[in-house]
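I have a structure I would like to understand better, so I am pasting it below and will then ask my questions one at a time.
Of the protein chains in this complex, one is absent; all others appear in place.
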Amino acid sequence: MTRKIRRRVAVVGAGMSLFMRRALETGRELSYYAAQQALESAGVRLKDIEAVTMATAPDAFDGVHMKGEWLLDGAGGTRKPYLRAYVGGGSGVFSLISGWTLVASGLFDLVLVVAEEKMSSCQPHPQGAFLTIFDHTIERPLGPNLLWIFSLEQQRYMQTYGIRNEDIALVSVKNKRNALDHPAAQVAANLTVADVLASEVVAWPVHRLMVSPVSDGAAAIVLAADSIAQRLTDKPIWVQGVGWALDTSYWGNRDLSYPRYVEVAAKMAYEMAGLTEPRKQIHIAEPYDPFAYKELHHLEGLQLADRGKAPEDLAAGRFDRTGELPTCPSGGLMGVGNPIAAAGLMKVCELFWQLRGEAGARQVPGTPERGVAQAWGDLMQIGTVAVLGVH
Amino acid sequence: MAPPNSRRIDAPPPQPLRGRGLRDDEFRRRVSVTPWTPVLEYGWDTGLAIGRFLEGLQEGKIYGTHCRQCGRTVTPPRAFCELDFKPMDEWVELADTGTINTFSICYITWDMKPLRRPQIPAVIDIDGTTPRGGFLHLLGGVSGNTVEDIREQISIGMPVRAVWKKPRDRTGAITDILHFAPAGKRR
Partner (left out) sequence: MSDRVAIVGAGTTPPRPLSPDQSFREMTFAAAARAYEDAGVSHRDIDSFISVCEDFHEGTSITDEYVPDQLGAVLRPVQTIAGDGIQGIATAFMLIRSGIADVVAVEAHAKSSNILRHDEVLAMGLDPVYERPLGVNPHYVAAMEMRRYLHDSGRTDTAVADVVVENRRRALGNPIAPYGAVLTAADVLAAALVSEPLRASMISAYADGAVVLVLASEERAEAALRPVWIRGIGWSSDTSALSMRDWATATYAALATAMAYQMAGIERPADELAFAEVDDTYAHKQLQHLDAARLTAPGGEPLVPVNRSGGSLGMGYCYDASALYRTAEAVRQIRGEAGRNQVPGATTGLVLSWRGVPTQTGGALVLGDH
């Protein structure tokens, strides 16, 4: 892309609901909690908002078709230009990109972004809905479940680089421990590697404690154009780069040991942000961690670790909150929870709070100036990346 | 007692997070729930490429397609090359053998019921493809139920062969292949 970006966009407010296994609240109500908190934190009212973008993953969970429309009242979208961008698990970070597009285009100055998921509606178990993501003709008759794609990918990753399950289990340990400091956390815990490996094998090589939970929850942010952002807050957090890429649906033809789609998305975002040395220039990373190994897989795709080497960096403490490159200081999906679209936006909220020094007990030391949030989804296909910074 | 419905972030400005989590028993017995069972039925047109692929399966054959521009031979077959954005040039009959690209040993069904005898999903790279690639299927012809037992019999890179349903039982579906099984002795 050789064109110049029209104008700069900043995050000026953020909010979220608790992440819970099953919430009393409806999806609309959860959206309202998050949206209202984001508006309050930005110091704006709903009538100031000019457009709304909503991210929410499969309609099958809530059991409502066209669920974007169904949720819109809770997301402040009534009688406004309202959009739903949907890229599976990538939606949470993509919602920021969608909101960015609304403002950067010059059409809207102040935009609300909401991400919601209510998986608990799906009975007898939300996992069942994932049957329908597979190819209807040549895959579904085999009775696949979501665990298959993760375990197949994890196995390939481990085999290619000689990574052991002990190395991967450390992600569960780190993130669940980080999440003890997150007020929304559903599955925070103090665990050891032995605890993780002692949990039952669900789909070898994946153990139960390497899987993020099913969750209900919502998150929201407010985006503003340049001059407006600076009037609303002393510390706008700028969207410096965005990138996204979707790989072929023929996943049996792909190299599963490396997420090329994350690399392509990251490079698009880094180029826009003018980054030449991401490992030095990025101070916090929130890669998508629906399963423990994915954090490592994604860090490599994000160019923040050498291929096959992320587990070593993890073991050496590089990714701890006090390490060289804190990753998932929020506690990630493994610790806070995984209401699919809301989880990705939660990572964006985390960067917002961290970069403003407002993350409380989760605050990473020093003065981090730039962070990257990444989400992933579909049949191991999409990478959505956003670079956020104080300048 | 209902659990507290808000917690404080210990960071400025302090804002309670909202949400009322329910326990399983609350969800099932005490909270009002409106059930709905969807009846969603679809009949998907297979089209040219997958239609022929399924016919091939009924004949006990695995087909792929070849693009002369990029030189790939791929399966599952497509009518067009997704990289060069042009129609595929020819059909290729592939072998019904391949190697294991990756596999897993799964103890849970798609609707979360436990399995004593695990399913072994795998990506099978089919012989004759360029570059090597293939599709999702199941492994069989493997004894034992534990991870240790199964891992002794299968590994990534191992050659496998399709085990077909009897011709009269085939319907033109991916399940005309019962599973892929280890092809002969290992080394």
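A and B label the chains in the order they appear, each numbered from 1.
One rule holds for everything that comes next: a contact is a pair of C-beta atoms (placed from the backbone, for glycine too) under 8 Å apart; a residue touches a chain by one contact, two chains touch by 3 or more.
Everything quoted here is computed from the prediction, not taken from an experiment.
K.L.:
In the full complex, which of A:K47, A:R79 or A:H391 touches the chain missing from this view?
P.N.:
A:R79
K.L.:
Thinking of the whole complex, not just what is shown, which of B:A49, B:V147, B:V163 or B:L178 touches the missing chain?
P.N.:
Result: among the candidates, B:A49 touches the missing chain.
K.L.:
Specify the residue from the set B:E59, B:E82, B:D111 or B:D127 that touches the hidden chain.
P.N.:
Touching the chain that is not displayed is residue B:E82.
K.L.:
Take the complete complex as the reference. Which residues in chain A touch the chain that isn't displayed?
P.N.:
Output for chain A: 1, 3-6, 57-60, 63-66, 68-70, 72-73, 77-88, 94, 98, 100-102, 104-107, 129-130, 132-133, 135-136, 242-250, 260-261, 264-265, 268, 272, 377-379, 381-382.
K.L.:
Can you list where chain B touches the absent chain?
P.N.:
Against the missing chain, chain B presents residues 34, 36, 38-51, 78-80, 82-83, 85.
Everything below uses one rule, namely that only the chains that are shown with their structure count from here on.
K.L.:
Which integer distance in Å separates the CA centroid of chain A from that of chain B?
P.N.:
So the centroids are 25 Å from each other.
K.L.:
Which residues of chain A touch chain B in the complex?
P.N.:
Contacts found on chain A: 15-25, 30, 33, 37, 40-41, 63, 120, 123-125, 127-128, 130-131, 134, 136-139, 141-145, 147-148, 151-153, 155-156, 159, 183-184, 186, 200-206, 216-217, 248, 250, 252-254, 256, 353, 358-361, 363.
K.L.:
Mind pulling up the chain B residues that touch chain A in the complex?
P.N.:
Residues 7-13, 15, 17-22, 24, 27, 31, 35-36, 38, 42, 44, 46, 50, 53-54, 74, 76, 78, 82, 101-112, 118-119, 121-124, 129, 131, 133-138, 147, 151, 156, 173-175 of chain B touch chain A in their complex.
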